[in-house]
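The block underneath contains the structure these notes are about, expressed in structure tokens.
So, chain A:
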Amino acid sequence: MKRILRRFSFWLLIGFILAGIWGPKCFKSSAETQVASPFSMPLWVKKDTSPTMSLALEPKREHVQFEWNWEAPPNITIWGTAKFEKETSASLILENPNGETILLAQNEGNTFLAVDVDGRDMSFKMGLGLSPFDDPMKELFPTKGRYTIKLWPPDLKIKSGAINIRIEGSRWGLLGTDQRGRDVFHLFLLGIRISLLVGISATLLATLLGVSVGLVAGYAGGLVDTVLMRIVDVLLAIPGLPILMVLAGIWGKGLWQLVVILSIFSWMGTARTIRSLTLSLRESTFVEGLRALGAKPSYIMFRHLLPESLPILLANIALGVPSAILAEAGLSFLGLSDPRIISWGRMLNEAHGFGAFTTGAWWLILPPGIGISLICLAFLDLGRTLEEMADPRLKGGANK
Partner candidate 1 sequence: MRQNALEVSELWVSFEKGSKAFHALRGISFSLEKGQTLSLVGESGSGKTTATRASLGLITPTEGKVALLGVDINNCSKDKLIETRRRCGYISQNPYDSIPPTLTTLDAVAEPLVICKGLNKKAARERAKEMLSVCGIVDEVVLNGRVKFSLSGGQKQRVALARALVTDPEIIFADEPTSMQDASNRGDILDILQEYVKKGSSLVLTTHDLYLAAAATEHSIILFHGKIMEAGPSKEILKSPLHFYTKALLDALPGLSKKIKKPSLKQGEPEYRLSGCPFLTRCPRGIDKCSKTCPPIKEVSPGHFVACWLL
Partner candidate 2 sequence: MIHIQRLSVSYKTERGQVPALKNINLSIPKGTATAIVGESGSGKSTLLHSIMRLLPPEAELSGKIMFEDMDITSMDDAALRSFRWRKCSLVLQGAMSSFNPVLSIGKQIAETVAYHLHLSSKDSYKRAEELLEMVGLPTFFSKRFPHELSGGQKQRAAIAMALACSPPCILADEPTTALDVITQAEIVWLLKEITRKNNMTLCMVTHDLPLALSVCDRIAVMHRGEIVEIQKPSGILNNPTHPHTKKLVKSIRSIEERGNPK
């Protein structure tokens, strides 16, 4: 047991699992919402391009200041409602480093200020005195320097509500955004869930099937054994991925269909291993002793032979999960999975489909790719450790 705890892969996996379960909960909005402009780079890259800034005017913060040291941003959106103490005429203004002010929005003298401004709105452009085809951004952000957005009159206090401002740039977040402006990091964390879910449940299902077949074939022997093993041989001979593709095409692209399909094609190895273990244990003295006692075959199989095979089963499970994850990723990459479900394979599929490879948006490709590799490697390492622990015991148990 200590051997497992000492391995880095174990802790890496724990980290992944925890991140997958709690990570997405830390996000206020759903992963589907657009948080920034599409194809934004991660914040920590190329600091000379403009980041996407999200600001807010709230109670006790009636003005915000920020540094804008880049070219004019592609767009600005302002939305929200601020409520005041009493009826006032209020307006929202932008002050640039040159000291000029521009009116962004105003109310009609009531108790709130409702703003819904998008830099591309025609009414907004016309309000600034531009034609519908001009770019208002250069007007709003003529130079680099400190900008302020504030309420007018200056002593106005917001009682409740907030006005949100988003200035779009080309950088955002830990891992940037995808073609729809969704946070890649959030998607990455959600992808952990799907990978682990599919990987583990497909493997568990396959193991269940494999153990039952292996135990029965090994213990019963004779015709039952022959028939079952020929079925195993036939299924082993069928090439996995093409069949998976065909079945996904026929049966539809749901998540559980995927799990079932994956498990149908991975139980054979376990069946063979368990069968050979059962065969060797069947001849051992203690099984003979159990038969002499008058134990039923089902008792012998499930109360004795199964626990004996537990160590090797665990190792098999740990080694089977990576192949399930890879198969799922592969199928998703080919577009054969549910498009509503966010998985790493799907992320790669969309990256490929929306031209991330050509625009050089590496933050859409590397995170899911590295994620898949790391999780698979962690499971493989864990599986090998479990196998090593199981093997000497295996030899000791059967042959002593």
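To be clear about the criterion, a contact is a pair of C-beta atoms (placed from the backbone, for glycine too) under 8 Å apart; a residue touches a chain by one contact, two chains touch by 3 or more; residues count from 1.
For anyone wondering why these and not others, all candidates are chains of the complex that A comes from, given by their letters.
Here the structure is a predicted model, which means the values were calculated and not measured.
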| item | value |
| --- | --- |
| Direct contact with chain A in this complex, candidates 1 or 2 | 1 |
| Residues of chain A defined as touching candidate 1 within the complex | 284-286, 288-296, 299, 304, 307-308, 397, 400 |
